[in-house]
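Reading through the structure tokens given below for one structure.
Every protein chain of the complex appears in place save one, which is left out.
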Amino acid sequence: MAVKDQFRLLWAYLGMSLKTLLEYRLNALLFIGSMIINDLAWMLFWLLFFTRFPNVNGWDFSYMIILYAVICFSYGLASGIFRNANKLQNIIANGTLDYFLPLPKNILYHLLIEKSSQYSLGDILFGLVLAVIFIPIYNFPLFLILSLLSATIIISFQIIIGSISFYIGNSRRLSASLNGGVMSLSSYPLSIYHGIARFIILFLIPAGFLAGVPVELLKSFNLTWFLLLTGFTIAILLIAIGVFYKGLKRYESGNQMYVRS
Amino acid sequence: MWLSKYLAIAKINFKNEFTYFWDFLFDSVFIAIIIFIYSQLWAILFSTGHYSDISGYTLAMLVWYLVMTESIIDFISYVVDNIGDDIKQGNIANYLNKPYNYIIYIYTIHIVMGFVSLILTFLLGSIVAAVTVGGFSFNFLNIPFILITIFLAMSMNLLIMTFLGLFAFWMEDVSAVNFIYQKFVFIIGGTLIPLEFFPEWLAKISSFLPFSYLAYYPAKLFINFNLHQFLDVVAVQILWCIVFIFLILFIYKKAIKKVSINGG
Partner (left out) sequence: MINMIEIKNLKKSFKVITKEPGLRGYINAIIRPKHKIVNAVNGISMTIKKGELVAFIGPNGAGKSTTLKMLSGILYPDSGTIKIDGLNPQKDRIKLAYRMGTIFGQKPQLWYHLPAIDTFYLFSKIYDMDPEIYKKRLEYLIEKFDIKEFMDQPVRKLSLGQRMRCEFVLALLHKPQILFLDEPTIGLDIVVKKNIREIIKKINKEEKVTILLTSHDVGDIEDVANRVVIINRGIIVYNGTFSNLRKEYLNKKKIKIISETPVVFNNHSATKIINQSKYSLDLEVDLTKTSLKEIIDIIMKNNKIEDISIEDPEIEEIIEDIYNGKEMKITRCG
């Protein structure tokens, strides 16, 4: 299975999603626009917050800007290219998974790239613009690398959480809650958490590595933490793939329980 | 008589939803995480600033404020998408000439679900709040009043979402509209942070809009009950409900015209 073929497939799917988006031009603008409005609203929120409370434990509005640049851009990338990671629990619970099984492509990869989020361009644009304005140009390559790592962590986490559906049968809302929860945890400065909570948020749920660590690295680079981040990313990706295929085996062996009344 | 019919429909839907008992619970997990985050945020704020209270809110009050706003707001806004689906799939055909019936149908189903969601979310949220910041002084005699303003807030929310949902007659996809609405409620509605924390100008704009009556005022009354304010709030809530009922009927009639011209 040549890597080139995989790219061609991805390209074909992105083409389909873009065409679908353009089919309803006004709607496309609405989606992209509403995401940008959303991100702007959060920026406004933090601006107001810091106007009222100028200095909180060392972090300020500029910190939030960088945090949002990273999160918006990486989340936009993740949902733009591998959108179905966020919907994995639905795909399994609805049986849509069956569509991919008779097709001659790697199942996880294929199902992840099948859809692209209509909102993603909004996030990508917003994150990029923030980065261009507020991150010094010499740090820009680092920003891109960190965002890529962050996006990988997001997708990996979503795959793990989505795979719960292989075991519970319908984990749509649980998975959605957890995915949302982790993104929320990541959208706030790491330093508000302490003790056991901080440990959990950093290492068990990847919220800390998702955003907090990249932001710290952009503020002052530290090789150890960068290597930790890279290692963590690779680890969680491998775990995600493993969890998915284990669950898939279970699915195909059909020990799924159905509820009938 | 029609009341019993709609109650029966609500009961079936409630039962249907109760099959997904876990769903309601799991939805609340997200809220619990949010409450946890803010308890940490406010705690840091209070300790670095050495505040005992901010604009009259103690740390505990702030967190419980959030518990209440999230419990009220969280009630799943699939309403807009549901209505959108009803329209796209033509289920609404049965109701085309009976706008009152459709509104009541949607309302009955969702208000019941809303209250279940409210209770579950509040329970889970209270646990998080109690563990992180403890309790606050609350007069249990105020509960009936609080329930009234909550009921009106949820009704308002439902009516607004029904109104937005009807735009599916004109738009391919109403989900973006829902999305933006939620954000407005969050930021301007004072869901996350009480309006007192915002600059004057924002608070003033908010008072003209319905958003703050969806969560902020009920939660504020919960934290700090005041009979006079209660009466003011309730009056405005009822007013907004009436406004939106009219708006819904208006849009509905327009929609019927469109449908009969285009043949669905």
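To keep things simple, chains are lettered A and B as they appear, and every chain counts its residues starting from 1.
The rule is short, and it goes like this: a contact is a pair of C-beta atoms (placed from the backbone, for glycine too) under 8 Å apart; a residue touches a chain by one contact, two chains touch by 3 or more.
Quick caveat, the model's predicted, so the values are computed rather than measured.
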Which residue among A:Leu29, A:Leu101 or A:Leu227 touches the omitted chain? A:Leu101
Identify the residues of chain A touching the omitted chain, counting contacts across the whole complex. 5, 8-9, 12-13, 16, 19-20, 23-24, 98-99, 101-105, 110, 252-261
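Quick note on the criterion: only the chains that are shown with their structure count from here on.
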Per the C-alpha centroid definition, the whole-Å distance linking chain A and chain B comes out as 28
Of all residues in chain B, which touch chain A in the complex? 19-20, 22-23, 26-30, 33-34, 36-37, 40-41, 43-45, 48-49, 171-173, 176-177, 179-180, 183-184, 186-187, 192-193, 197-199, 202
In the complex of these two chains, what residues of chain A are touching chain B? 24, 27, 30-31, 34, 37-38, 41-42, 44-45, 48-49, 51-53, 55-57, 170-174, 176-178, 180-181, 184-185, 188, 191-194, 197, 259
